[in-house]
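Partial view: only certain chains, each at its native spot in the assembly.
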Amino acid sequence: MTTPNQLTALAQFGAATVYEANGQRDALDPQIKPLDPRSKVAGRAVTVALEPADNWYIHVAILEAGENDILVVDAKGYLNAGPWGDVLTLAAQQRGLAALVIDGAVRDSQQIVESGFPVFTRGVCIRKTSKVQPGQVNVPVTVGGVVVNPGDIIVGDADGLVRVAANDVDQAISSARTREQKEEDMRQRILAGASTLELLGLGYPDL
Amino acid sequence: MTTPNQLTALAQFGAATVYEANGQRDALDPQIKPLDPRSKVAGRAVTVALEPADNWYIHVAILEAGENDILVVDAKGYLNAGPWGDVLTLAAQQRGLAALVIDGAVRDSQQIVESGFPVFTRGVCIRKTSKVQPGQVNVPVTVGGVVVNPGDIIVGDADGLVRVAANDVDQAISSARTREQKEEDMRQRILAGASTLELLGLGYPDL
Amino acid sequence: MTTPNQLTALAQFGAATVYEANGQRDALDPQIKPLDPRSKVAGRAVTVALEPADNWYIHVAILEAGENDILVVDAKGYLNAGPWGDVLTLAAQQRGLAALVIDGAVRDSQQIVESGFPVFTRGVCIRKTSKVQPGQVNVPVTVGGVVVNPGDIIVGDADGLVRVAANDVDQAISSARTREQKEEDMRQRILAGASTLELLGLGYPDL
């Protein structure tokens, strides 16, 4: 079970470092971006699969999610409807959710930014959704080209999103810490005059 | 005739609410976005149809527009020329225009943001335009996939743009007010612990 | 040899004005944008050609660049790898580089913005790069659809990027100055009530 402290640590490392620390896999399509570039989150995935332009099962799924959960929504990449807006944002905040990730679009983008609730989305659209199509909750979904299972850990910031299997979190945090220390060491040596070429042990070709 | 107070009301409701209040139609392609996400406007459309990469008729059309008018330009979705820039922005401000909406691109994006003049555009480009191709002013144009007639009302903000027929403004404002009250009521009930599922009367499926 | 004063002048004119002043040519694809819209730079191109998803030769090329140089990287427009990040940014700042222009993607976008180092990029991506593919340094490269030669001058801001041959800088600055004065004169006359149609000597058609 991933602890709140572990989630905080993952969020602070950020998506790029966790991606590297976790074996360079499962980075989502970078076109899914935060509305607010200052967003930095980590949480447990509660997954939802929708038909395009219908949000009934978002309303269902939010009741399955709580503190530290990230709602991960496969909205089929459809950009001509906005199945999430300010009312759902408030409901998510009331339940303590950590963030929304949607392969699709949202509306009320400025109110969402002002609310402080982190939303990662492929687009913004005011067009309507229906509320009639059954979806699926807590099944594996494909979001941004990556399969996300319920209970997976999602880490996101301005650079994008990465999935980490819950069982890999300990190892990822440990590797991330090592990686950060190594990068900090590189920074100090760069400030002292070293080149990245020598620090990385790369060959210096004749040009 | 739409009054300044009505335009102010529409701008405050915002594009998403007015879209819903006006029958869920005529939302423009969300790829036409404000340069400044804080933009919130409503105004009467003065329309212009251009050939790609020529802006003679923007200079013509601006003389047909004044207080509370929004210049709505079909620049053929062409993103490799910038037929609007800081000088036209100043001219538009001098005449009291409310905003520019262009299915195309503009230049001088930062100066425009600093000027405070709201510009909704599909892109930013410094490439040249000619000034030789006749266009059309105040004819129906298709912008962002929606037909806009001269005198239509345009409402825009960070979420996008919506067209409202002038005759529908009274009804749209009335519906928007009802909708806002309903949403505010939903917010209060969510804060009091209600779920969006029950508030919307949606079925609660077995998962 | 372009002087620091000339580079400062070009940066202050900005990309749109320099593009016009230099004969309306060699504007890069506007999808290559600054991470920070406040970026305003001019510098000498040090060019790099890479294979997609490999950054060995960025580490090489940075050693060929120094004060007032802009690293111009053809990363093949590949958006699913991030061959530049915060460590390279620090190394670039240590060497006094003026900016990075990359036809590709970068990672660590927020740290880069906070560092103050101007980066113009087509995307943001955390996915991995290898460090095994030989590239080329200081050869002509095609970036954003424009051929950039080593030693060319690059001017960039929120509106995009433009290439100027080093031999054309004197003429470009002189023309830019004339153009700015003309535009300032237009602004004064617009404030005094003139139309852009008359200022530009354009025909006033019957509508």
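Order as written gives the chain letters A, B and C; numbering starts at 1 within each chain.
Convention: a residue touches a chain if its C-beta (ideal position, glycine included) is under 8 Å from a C-beta of that chain, and two chains touch if they have at least 3 such contacts.
Keep in mind the model is a prediction, meaning the values are calculated, not measured.
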Task: Given 3 visible subunits, total identical subunits the whole complex contains - done: 6
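In this section, only the chains that are shown with their structure count from here on.
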TODO: Report, in degrees rounded to the nearest 5, the angle of the rotation taking subunit A onto subunit B when the C-alpha atoms are fitted.
DONE: 120
Task: Homomeric contact subunit B-subunit C: same or different residue positions, threshold half - done: different
- [ ] With chain centres taken as the means of their Cα atoms, state the distance from subunit B to subunit C in Å.
- [x] 31
Task: Junction residues of subunit C, two or more chains touched - done: none
- [ ] Using the touch rule from the top, collect the residues of subunit C that touch subunit A in their complex.
- [x] 56, 59-60, 62-64, 79-80, 82, 85-88, 90-91, 94, 105, 107-110, 123-128, 131, 134, 137-138
Task: Interfacial residue positions of subunit C with respect to subunit B in the complex - done: 15-16, 19-20, 24, 27, 30, 33, 37-38, 157-160, 162, 183, 186-187, 190-191, 193, 195-197, 200, 202-205, 207
